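Below is one structure, written out as structure tokens; the observations come after it.
Not every chain of the complex is shown here; the ones you see sit where they belong.
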């Protein structure tokens, strides 16, 4: 009781008024903004029947819905089950992992539809944002950046802080995305730069500002228990399996989506083997560590994001996956302790190893692959289609494109680190209901927990 | 032992002969009825190659399979994993939740193919039911009604009772569906009325008839344990993520499916925020309750079911979700205790809050949206397509349609309550092997349970 009192002085974790207020006000704002700005696009509007006639579209199946909806649903699963369950590995923070992930993603997709809509889907004839299935996918992508960031601060922040972090995160994301994809005209189908590099350094910067020197006080909860590790594998596998859909979801119709899926499938397969190899190699009895299997096996999907649509070649994808498995697992073994001790960055889920490093590698691979693109390999039309060398960019050549790809990576890093430091400072204000050091990684702070253990209650009907 | 004896007098839960007999006889009946009645339709028959030529279909991809199969699989996941895992939240009834859900759905889809087939897919030239992918989806939908009803009686009935409940439930469903969709020509793409309102009041009526005044005896098992709540979140999330597929699965090709998915995606996002807000607001320390997060977050999907195909507008969907999150969560906090104490309805999963109230709201929203439909918003062709104002209904106008929509809601309620009371009385017969009050919510009654707890057995290889 005295413990509780001393805690309350600095850390009042009662979010009773703050959390409902933020949820209500923000949701009402969304309704108003959607009312003013958001409408169906021509493929999801009842007027499509007229549009079809006007545009000589012969079959219902040529609606973008049929090109992208299966991929959208896979991406949706990655966002809610993938990220949500991946973070359930902590022994006593599974509710927070899957529940807060759910909350911030549900808010984030709405805000992302607006922010991305203003930049990409604004119909200048009537000032409305016109949405269709591709917008839904992009909103999910945008949220992915914030969920990655959540991984760095998992267990150490309140749900109100997470919502604030998401509000700013989505905003920053939409701007950097616009600069990278539209201004620089860089390609980033699977978001190695736009999503992973941005999301990871955004989260790490926030965690750096929110550094807790006495986090050791809740050390006993900062780890897994047998079944929580099995729950986390649900997240890992759904991310791993559906990553080809993630990287191909907004790629070009036809060969673009097809190739992106193949490249991702292969990179991920390769990563699994090197992750297992390094995990076993660095443990004195050769045992495997679930932390590595849950996370590093995904690094190949991150790193092949930018170049997924390119003619990376099947073996090129395998090579990318090969190195990312090694680097990511080594990161967990060597780099995470260094980050925490020397750079004062506490990274609960190790997003530096899963998203940051592989994301940067992905950006670099993309730049190299773009630079190396030739008419021989791509074909004249293929090159034009793949890199969208049309309109104002009709005269751009692969080598120049490579430079812009690299510039895109820098933009992602700047927005992430600058934005992250700013948002971190905002979150440091003592008004958000964050937990005390000794109460981190504990669901009992923000959740009603009825009973932890399944005990055997005799029922009198044993045989 | 004396306990067991006293129990056996009234409640012999040994289903050894009854359960196998029902399964065998019913499955054999299905085989015979399918043999007499069910055949492939023109798109799943080897003669499709001839049909294509005759109907000038230019590509294999214009087979309905490619329009609907991805949605079908999402719906299938909702039925078996979604409903199944949602109900695993009870600490000692997870086998029953996921296992009996599996059993009754597997029987139900067969019986639904027949019942719905006779009403909707009967080929009058040869008296056969011709099935394709849309029939599979509709069978899954039909079963959803019975699984919703299962939620009200979870833990309190035997598998034999569940099968009986499903047999009657599917039958009633097919008739009310025919009246609502064909006779009244109401629209209900996502089944707010046909599936949710019907299923929920059917289950609640049964539970009312089967009221157990001494259910308190098994109170200690009527609650969750930490990991059972995490399992339930698997169900919640798969339902939540795939609900856009549910509401769009049998919508019109093209813009119809596209729009239904968008509306549902938005309504659900909105619901999550208001659910969290209310859950936190009504707990004195602002903590969240997993029961609300697992259930009320889905209410928006229920309520946007009827109007999913309509031009509800993105903000319209957000508004529907906004209120349903509030109403559903308030239902768990205030209305469920009232239902149990005053109306004598014991509702294990709170389906009144998740399906009944949002279902009725969905029906009303649908009626209003239909009444408000105009040629300006929909376009002439769009209005005709969306509401199927063709054939005998060519002269119907939106305001009339609104009236028929409201009539549809009443039909669903009447069938649900009338049918539920009748079936409840049938299930009250003391022949079905239901558990005694003190053995409710306990898997050991109907399942071999080997070991409840994971204990650490020393293996002699610790380091």
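We just call them A and B in the order they show up, numbering each chain from 1.
FYI, contacts are C-beta pairs under 8 Å (C-beta built on N, C-alpha and C of every residue); 3 or more make two chains touch, one makes a residue touch a chain.
Remember, predicted model here, so these are calculated numbers, not experimental data.
Of the identical protein chains in this complex, 2 are displayed in place, while the full assembly in this structure file contains 3 copies of the same sequence.
FYI, only the chains that are shown with their structure count from here on.
Centroid to centroid, with C-alpha atoms defining each point, subunit A and subunit B lie 32 Å apart. Chain contact summary for the complex, subunit A toward subunit B: residues 14-21, 23-24, 26-28, 30-32, 34-35, 38-40, 43-50, 52, 58-61, 63-66, 69-70, 73, 76-77, 80-81, 84-85, 88, 92, 94-95, 98-99, 102-103, 106-107, 109-110, 113, 131-133, 136, 159, 226-227, 231, 234, 285, 445-457, 459-462.
For subunit B in complex with subunit A, the touching residues are 3-4, 7, 58-59, 61-62, 66-67, 70-71, 74, 91-92, 220-221, 223-230, 233-234, 237-238, 240-242, 244-245, 253-255, 257-259, 261-262, 265-266, 268-274, 276-278, 280-281, 283-290, 293, 297, 311, 313-315, 318-319, 322, 377-379, 381-383, 385-386, 438-439, 442, 444-445, 452-454, 463.
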